[in-house]
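As you look at this complex, bear in mind that one protein chain is not there, while each of the others sits in place.
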Amino acid sequence: MQVLPATAAPAIAPLDLTISRVASRGVPSPYQTRVGYVDDGRRILLSADTAEVARWASAGIAPPAFELAGPRSLLFTDPREITCGIVTCGGLCPGLNNVIRSLVLTMSYGYGVGRVLGFRFGYSGMTPSSDTEPLLLTPETVEGIHKHGGTLLGSSRGPQDAGAMVDNLVARGVGVLFAIGGDGTLRGASLLQEEIARRNLPIPVIGIPKTIDNDINWVERSFGFTTAVDEAVRAIAAAHVEARGVRDGIGLVKLMGRHSGFIAAHATLASGEVNFCLIPEVPFRLEGERGLLKALEERLDRRNHAVIVVAEGAGQELASPSEAASSGKGAKDASGNVKLGDVGVYLRESLDAGFQKMGRAVTIKYIDPSYMIRSLPADAFDAELCLGLGQHAVHAAFAGRTSMMVGYWNGYFTHVPLSLAIEKRRQVGLTGALWQRVLVSTGQPGDLGAGPL
Amino acid sequence: MQVLPATAAPAIAPLDLTISRVASRGVPSPYQTRVGYVDDGRRILLSADTAEVARWASAGIAPPAFELAGPRSLLFTDPREITCGIVTCGGLCPGLNNVIRSLVLTMSYGYGVGRVLGFRFGYSGMTPSSDTEPLLLTPETVEGIHKHGGTLLGSSRGPQDAGAMVDNLVARGVGVLFAIGGDGTLRGASLLQEEIARRNLPIPVIGIPKTIDNDINWVERSFGFTTAVDEAVRAIAAAHVEARGVRDGIGLVKLMGRHSGFIAAHATLASGEVNFCLIPEVPFRLEGERGLLKALEERLDRRNHAVIVVAEGAGQELASPSEAASSGKGAKDASGNVKLGDVGVYLRESLDAGFQKMGRAVTIKYIDPSYMIRSLPADAFDAELCLGLGQHAVHAAFAGRTSMMVGYWNGYFTHVPLSLAIEKRRQVGLTGALWQRVLVSTGQPGDLGAGPL
Amino acid sequence: MQVLPATAAPAIAPLDLTISRVASRGVPSPYQTRVGYVDDGRRILLSADTAEVARWASAGIAPPAFELAGPRSLLFTDPREITCGIVTCGGLCPGLNNVIRSLVLTMSYGYGVGRVLGFRFGYSGMTPSSDTEPLLLTPETVEGIHKHGGTLLGSSRGPQDAGAMVDNLVARGVGVLFAIGGDGTLRGASLLQEEIARRNLPIPVIGIPKTIDNDINWVERSFGFTTAVDEAVRAIAAAHVEARGVRDGIGLVKLMGRHSGFIAAHATLASGEVNFCLIPEVPFRLEGERGLLKALEERLDRRNHAVIVVAEGAGQELASPSEAASSGKGAKDASGNVKLGDVGVYLRESLDAGFQKMGRAVTIKYIDPSYMIRSLPADAFDAELCLGLGQHAVHAAFAGRTSMMVGYWNGYFTHVPLSLAIEKRRQVGLTGALWQRVLVSTGQPGDLGAGPL
Partner (left out) sequence: MQVLPATAAPAIAPLDLTISRVASRGVPSPYQTRVGYVDDGRRILLSADTAEVARWASAGIAPPAFELAGPRSLLFTDPREITCGIVTCGGLCPGLNNVIRSLVLTMSYGYGVGRVLGFRFGYSGMTPSSDTEPLLLTPETVEGIHKHGGTLLGSSRGPQDAGAMVDNLVARGVGVLFAIGGDGTLRGASLLQEEIARRNLPIPVIGIPKTIDNDINWVERSFGFTTAVDEAVRAIAAAHVEARGVRDGIGLVKLMGRHSGFIAAHATLASGEVNFCLIPEVPFRLEGERGLLKALEERLDRRNHAVIVVAEGAGQELASPSEAASSGKGAKDASGNVKLGDVGVYLRESLDAGFQKMGRAVTIKYIDPSYMIRSLPADAFDAELCLGLGQHAVHAAFAGRTSMMVGYWNGYFTHVPLSLAIEKRRQVGLTGALWQRVLVSTGQPGDLGAGPL
């Protein structure tokens, strides 16, 4: 289910959805298809809402639309003559192995690519100085890997020198690169492509968006997300059982979501057992007449137990005030992500202290299921999504597209410019249907001490 | 993932998506919403494919679009004054209890409806002669029911006399009816509404489409489908293990899908372990140079094991030839569904016989997981879908819509005329992306002895 | 939970629990142990019931006791000099791969065995004429296999010529054989050992009992059983949901258990949702005042739904009367198992017919989860059991034991003579605690038309 974006009313400004291409030799595709190749002109509307379409039209701008993904009849080069590379970066996410497998099978069986290399441990394994050799990936190597969580290739955080990586690609004769990863990875891919373009090399760089938080722009549902929400609901069920097991029991679950509360919001709706859902998009306060403590107290008065779900990026202004104060800006990890204060631990401790001050003995059970979620194998929905992403990434690469990622939008696989994908994050719209449903489902106040929304 | 409908090229004919309404008193809605009510004019395009949009435009017809679902500001009556009824019909499907719960919570908390009746055991419990009293449904009654499979209300197959049912609705003072069910149920709802209209009664009848096969027209993904595919993959995994456990082992899984192979096709893609996927839309033959037996033999020669997935409605021309021959048309069950020959048992026996004739001892393990799938509780994805369906059904009813069902299309909940929903079934398009991906994934021939596709 | 054997009162006759040994060179064990080796004289009482112990004592016979399993200080040969073989036979069972892995790791790391061969596809792969070469098994080969169901080696049914198999062992230089399988496999192992003894070869043959039915004598709980019962309960839950989904719904689940109803009985107790549990040990009738139909009718009158669990070997006198009549004895499969009539299909059809005759429309949902159960990976309990079985099989082999299997009894791993293991099957004692608890839990009559028990 997706946020109704309609009411968000994006500013009317032309949106450039043009996809870059490498120089093409125009080789006929060896890919067999009974139903023909996709015409280059096919486009998928960004919005199926007629009001949106009309808004663009009235501004004299053609309604923005994505290039449709799929196999093309002419390829930029002969796939049987080149070596392709795959790299996985950032944190684990259910489905990574499915994407790797889909890429390898499509290249091997669909296009006859002879040699596929899997760089080890993220971008760090793409540097010439890396002491780990890439894996040679064949249909045999990837047999059954989609039944396991994690990534066959290993991963790492953080950027590497684009020049050195391109040197390495050239040295190894790699003619296509697939980069599977999130925001940072796609930024890295964009820099790589700039370096490649600078050198005038015909090496497509295709991103496959990986974000367990589902927060990459212009991707309706990213792989691993459905699996993650399902397991998150399991954690919430545990918190609910714990909360009901004692008087004034509070179950507290921290879920993934550094900047966007999609997992928390969807898991709240699916669970039906959450009373407070806290996400990064909605500031809250503990104290005060409209603060969380007060609302929680009222809930306990009514029902003797409560369940709170908090996204890891929520309440950062509360969870790490000293850090923010002392440094002006937060510390960062190797990927350049700001290190977050642990809002779960913060809530556990400050709620406990708050109720103690009121003289009320509550029992808080805190669950942090993140690593148990990230490491799962993909469920059926995500497995199929991964299969399609891998297939369409290969189609796009051999069609000579570059500096793009494969998206999924309004039921179609699409091509999305990297520039757009990394421009900003997707967030839960507070006036959209998703968040309104969360408020209805939890019965929580629309604001929690931090002003009306 | 959805079939790419684009290439299916529906005929260009105006499509009437107008929703019927009951007479309205124009009562202001008590439903609280921070973000306003949905304007009656909002529409969602049937296709986001610009080529489709252009095709309609060039024919001088406005591209068809669904009415957007959601709360309206004016209601046809005061919800606090009426009694509402819910009925569940047909076979079990994961999520039925979620929908019931969502309806009850939305009516009780959102609209202040004082009395909700749950008719027992399908339409049969709606007749005046029924000896089972309806359940009184309150937020307490439905607490936790969404964690269990099945339906709290019970179900049954088959139609009942519309006049008698309307008599009963009137006698019990029921002012709104929600009917959760498939094809047959929606037909029944349509007949009910005709009778209601004939009597000039202001009783909205709202359908909530339930089809584990995902074959109701104009519904992108029906509830229970994701859960079903996930469990189907588990059954396929078992068949794969069994097939590999012996020489020339064949794992055979029969999945749901009377007229449409969606579960079989999606489970095939998600599993990655299927070699032959047989669906109702694609006829096949056992014998002959291009028949299944020959293709299976070649697979066993190459790999010593094989996995076959067959939708229950596939190969009916093979599975029940005598029945078809003798009767001219097949026997029917209480719902009016043609009774199918058991293609799973047929395949197990005829493949075994076929290989024996070749002098090759194969071991066939046949798995029919249907009831284990249907009876599951909804997974997180379906749970959230059910929540939304229930909420939007209530919004639609009080907005005075009738003879419609709640759909889900291009990311929005929509209103769909019942007439359109029951006109024909959704089927796997053989030139669409879904089926092409199945062929690529299995490596099976595009036809199996039944002519080129 | 185990049957209380006490009241079964076995006849007082000496029980020979002596374990055969091959000629030993008395080589000091390379196996490292901080806590010393097991003394050859250690024994575990067959019964911890003091009444049993007294009964033996009063008959002047020492209470029977099993040889305790574990590493010995002196080995029959130097394990570093020999090749060992592993074979898996018969139907799949959760944990087969765990046992293979445990054998390989214990041999490789614990004893320094240099070469382990895995024969393919059961005894058939041990014949000189087999066209499949054995797999070379190393710690790398078996890494992670315990996470998958089935058997890495493949399996087959039926005996092979013992002489030919011994020829092959000799030709390949195999000095120890581990045979993992059920009744038939252990019989085969016993014949193999006789042929080996005839030739005066020092080749230990060690059985590891595999019986998903848990019906091998003198084994308290066989591997895979706990996993099987847990999944069986899932199938029963599905049947229960289906039965409650309609009026007069009957859920019917067929579970494994050719001669013994252990899975059916334990799953019934664990589920708490079963009304009738039918096992091979208890004959029943459909018709008559005390027959199943009548009892079922009363149950439906009271509660409107019912759940029946039937072991595949139950009611054979009903399910296949014609076969039994015509042949005097039933047909057999390749393993020499009598082919059973399908009691599940029989019950579905005859109950349906029976109620139709009474003019009562019941809805029967029949579930046969057998292959979905057999092919599962082992749960934690079974995984640990398999680890121990593999370790103790290796200890026993190098200690020079032969013609034995590893058992588990009163909390200890034991050595059990093959002769005893294959003498008769373990069955559910009708006067024991297990069956009494089933009767209490289901509320079913102690007999069902087939005379008092």
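In order of appearance the chains are A, B and C, and numbering begins at 1 in each one.
Heads up, the rule we're going with is that contacts are C-beta pairs under 8 Å (C-beta built on N, C-alpha and C of every residue); 3 or more make two chains touch, one makes a residue touch a chain.
Quick caveat: nothing in here was measured; it's all calculated off a predicted structure.
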>> Among C:Leu15, C:Ala164, C:Ala197 or C:Ala270, exactly one should touch the missing chain; which is it?
In response: C:Ala270
> Hey, which of A:Thr50, A:Thr151 or A:Thr227 is the one touching the hidden chain?
Replying inline: A:Thr151
> Touching the missing chain, which residues of chain A?
Replying inline: 92, 121, 124, 132, 148-151, 154-156, 234-235, 237-239, 241-242, 244-247, 365-369, 371-372, 374-376
>> Suppose we count only contacts with the excluded chain; which residues of chain C make the list?
In response: 1-2, 4, 6-7, 33-36, 42-45, 47-51, 53, 65, 68, 70, 98, 101, 106, 109-110, 146-147, 220, 226, 229-230, 232-233, 237, 266-267, 269-272, 379-381, 383-385, 387-388, 391, 409-412, 431-433, 436-437, 439-441, 443, 446, 453
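Everything below uses one rule, namely that only the chains that are shown with their structure count from here on.
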> Which chain lies the greatest distance away from chain B when centres are computed from Cα atoms alone?
Replying inline: C
>> Report the inter-centroid distance (CA atoms only) between chain A and chain B in whole Å.
In response: 30
> So what's the Cα centroid distance for chain B and chain C, whole Å?
Replying inline: 42
>> By the touch rule stated above, which residues of chain B touch at least two different other chains?
In response: 237
